[in-house]
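Let me begin by presenting the structure, written as structure tokens, before commenting on it.
Note that one protein chain of the assembly has been removed; the remaining protein chains are unaltered in position.
The chains carry the letters A and B, assigned in the order they are written, with residues numbered from 1 in each.
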Amino acid sequence: MALWCRGVQRILVDVRPIFSLFQTIGNTEYSSLSSVSRPEGLGSDEAKEAKTVEGHKPIVPLECRFVYPEFLPDPRLDHRNSLREKLERMDMLNRRAHIDIPEFYVGSILAVTSSNSHAPEKSSRFVGICIQRGGCGLRASFILRNVIDHQGVEMFYEMYSPVVQKIEVLRLEKRLDNELLYLRDALPEYSTFQLDMEPEFLPEGAPVPVNPIKVKLKPRPWLERWERQELKGVQDLGLPERFYKRAAEVARPWEKYDLMKEYRASIPAEEQEEIFVEVYSQLQQLEVMRKKMKRRRTFVRPKKMG
Amino acid sequence: MNCKGRMDSKFMLMADLLCDKAATTTAMLREKLKTCTVEYITNNFDVESIWLNVIMKRLSMWRNFPELMNVGRTFHTSSVCGHIIKLTRLRVVDNSEIGKQAMAEGKPPKCIHIYNKKGVGTIGDKVLVAVKGEKKKGIIVGVKQNQPSLIPKFDSNNVVLIDDTGTPLGTRIHVPIPQILRTILKEKNVVKGVDYTKLLALATRFV
């Protein structure tokens, strides 16, 4: 009888796991591992960010969010619609199956071939440095800049537009800033790239190089107040003291501590993982297929000797 | 009457006048109060103390938040839209004599009329331009304004000088020209006696 009662009680406890959790939280009995001290390293953020929650390892690599930033939705809460985002992601993958949209960053040099009904050849090719990337989903876009015949030209491309026929990365590299809009006010030599530039290949598996170049700007007037933005890729601006004083007065140093502001401008890690888990396997397949196609093209049949 | 409640606007005005100099001390204020005429006389409370209260509050606001005391003295500006309208300075990109001289002098041509229903010019619009004291017609071949996808945006507003029949005054255009100009100018050729295709023939490079 006593055995029987104990057994029944145990069954009772098992049936209510959630409430027991709350009770233990309320009694402050809930204690798990003490805070594990993780090694400090400003560069090894990726290692730290892969925090294990009960032994859960991230399924997709953390670099996905930099390689495929347009798969992440617009962080504005008003603009979120999970169904639309899912459909957009499906469409994006469909488009990527037809055309190779390579990995590139702001500061990489691209050559884009697009169909142009106004041109006699019905297609046009533009080579330039990517100065800005924007948009989410199918509206993902980038701006290429080049100086042709001493005239600065910029082209705005939408990545997933069916008009775009080919995107080649001639030089894959990153710069010290996220946006290179200051190239408009820089000396033209920093934005000049040959239209017949040959693609430069990186060894397989190498990290994307960061170009630490510091650009020299033309004398004022400028399009924007560059001294007020924290630009790392620009040489010393050489302005009078009053500019820097005013910049300090106008600066908002508290914004870097504003936790909710940065949250509203970002997508949380769990959501990122959910999205990339959906999408990553297909992207990997496409990558693998592309590599195979490349190898096939470079294969040269051995010629008969004699 | 609750003297901590909202004060009359005239009180505030007088308090502002007294606070104009930020270095005013309490003693000086008391002196000034004695000489000021007090229009509002009431039974229940001490007018002087209320004035002092208001003035000290205003002073403290001035001392601690001087930027807030300029409320209402700013004005709103819109961002640069890069439209080509009347009096816009343009850059001549062909090798016509008059254009070269104007650009070399540092007196670029100014747009004085745009030949379309809206007073705003974009790529392919004909404009009337004042160059070196003369009126010349020109075609806009490149704008600084943000363009839709696949249409190039230039770092300067470029114009090619033409005459009334559409023949350009120069013999070569050394900057790149957008491809879309081909279509735009072809459509404009509808008008009799006008032929813009010569302009396209001068272009060295299309972007």
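In the analysis below, a contact is a pair of C-beta atoms (placed from the backbone, for glycine too) under 8 Å apart; a residue touches a chain by one contact, two chains touch by 3 or more.
Everything that follows uses one rule, which is that contacts and distances are computed from a predicted model.
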Task = Would you mind picking the UniProt name of the chain not drawn here, from "Large ribosomal subunit protein bL17m", "Trafficking protein particle complex subunit", "Leukocyte receptor cluster member 8" or "Exosome complex component RRP40"?
result = "Large ribosomal subunit protein bL17m"
Hidden partner chain, touching residue among A:Val164, A:Val215 or A:Ile267 = A:Ile267
Chain not shown, touching residues in subunit A = 3-4, 6-8, 10-12, 14-16, 19, 21-23, 25-26, 28, 30-40, 42, 45, 48-49, 51, 53-54, 62, 65-66, 69-70, 72-78, 132-136, 252, 254-255, 257-272
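Rule of thumb we're sticking to: only the chains that are shown with their structure count from here on.
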Intercentroid distance (Cα basis), subunit B paired with subunit A, Å = 35
Ask   = Inside the complex, what are the residues of subunit A that reach subunit B?
value = 114, 116-119, 124, 126, 141, 148-158, 161, 163, 184
Task = Sort out for me which residues of subunit B touch subunit A in the complex.
result = 93, 142, 146-156, 158, 174-176, 179-183, 204-207
